[in-house]
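The complex appears here without one of its protein chains, the remainder shown in place.
Take a look at subunit A:
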Amino acid sequence: MSSPVATDPLLRIDHVTLRFGGLVANADVSLEVPEGQILGLLGPNGAGKSTLFNLISGTYRPSEGRIIFRGQDITGLSAPERCRRGIARTFQVPRSFDSMNVVENVIVGGFARHASAAAARRVALETLDFAGLAHRAEAVAGELTPPEKRRLEVARALATGPRLLLLDEVLTGLTPSEAKAGVELIRKVAATGVTVIMVEHVMEVVMPLVDRAVVLHLGRVLAEGHPTEVVRHEGVITAYLGERHRAA
């Protein structure tokens, strides 16, 4: 497989804007994500984080701007085509296929890599093992506990064999010990060479995990940099973290 020049980022978002009628959900967003990073995408509710994921994964098309993945302009490509090229995502509200059991859910992802059912199933079983869900393989997806549902989302996305994984609040609402297990899984995924962009609100989780952080506010990039710099950013404190954080 031809690899782009070493200095090329894996993903480049180039002046992207998306409007919903009068509402600007993403305004002139530009970002670069180098291969191998864990990038934290932060910002208050309604900042446009999920919208940006939808733009990267092809659920929405930008009103303006371009999205470049591995050196190629993918702005006009469909969501399934982007998946085949190596972009996978989870949804903020888990969207499992509830008429299927867990392994069948993951097999759907496996078919992005293999047309053969046996190969897709093998990938799915191995991915479930990797994601720590193998013991639930035969459970009906609709009956999983919330943390298991999140794990299933991740496993399903991983089964497509992504180079870039978009995680939308996969740790939100988990107990501290569940979140810790989730962090371990994310680290394990990153260790296989998958680049990760993750949306997460709990700063204690984000700070040690991510290599770089980007803060969105009202659809714009408010700050960007090492997580320790970003949390000291004056605008970020007022818009997102609040006075409490400054005091701490």
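By definition in this document, a contact is a pair of C-beta atoms (placed from the backbone, for glycine too) under 8 Å apart; a residue touches a chain by one contact, two chains touch by 3 or more; residues count from 1.
In this text, contacts and distances are computed from a predicted model.
Enquirer: The chain that is not shown, which UniProt protein name from "Amino acid ABC transporter permease", "Glycolate oxidase FAD binding subunit", "Thiolase C-terminal domain-containing protein" or "Putative Zn-dependent protease" does it carry?
Expert: Protein name of the absent chain (UniProt record): "Amino acid ABC transporter permease".
Enquirer: Tell me which residue among A:31, A:88, A:203 or A:216 touches the hidden chain in the full complex.
Expert: A:88
Enquirer: Among the options A:30, A:72 or A:99, which residue touches the chain absent from this view?
Expert: The missing chain is touched by A:99.
Enquirer: Decide which residue listed in A:13, A:174 or A:194 touches the omitted chain of the complex.
Expert: Of the candidates A:13, A:174 or A:194, A:194 is in touch with the missing chain.
Enquirer: Looking at the full complex, which residue from A:59, A:75 or A:172 touches the chain that isn't shown here?
Expert: A:59
Enquirer: Can you name the residues of subunit A that touch the chain not displayed here?
Expert: Where subunit A meets the chain not shown: residues 1, 57-59, 78-80, 83-84, 86, 88-89, 91, 95-100, 103-104, 107-109, 111-113, 115, 117-118, 120-123, 125-130, 134-135, 137-140, 156-163, 189, 192-194.
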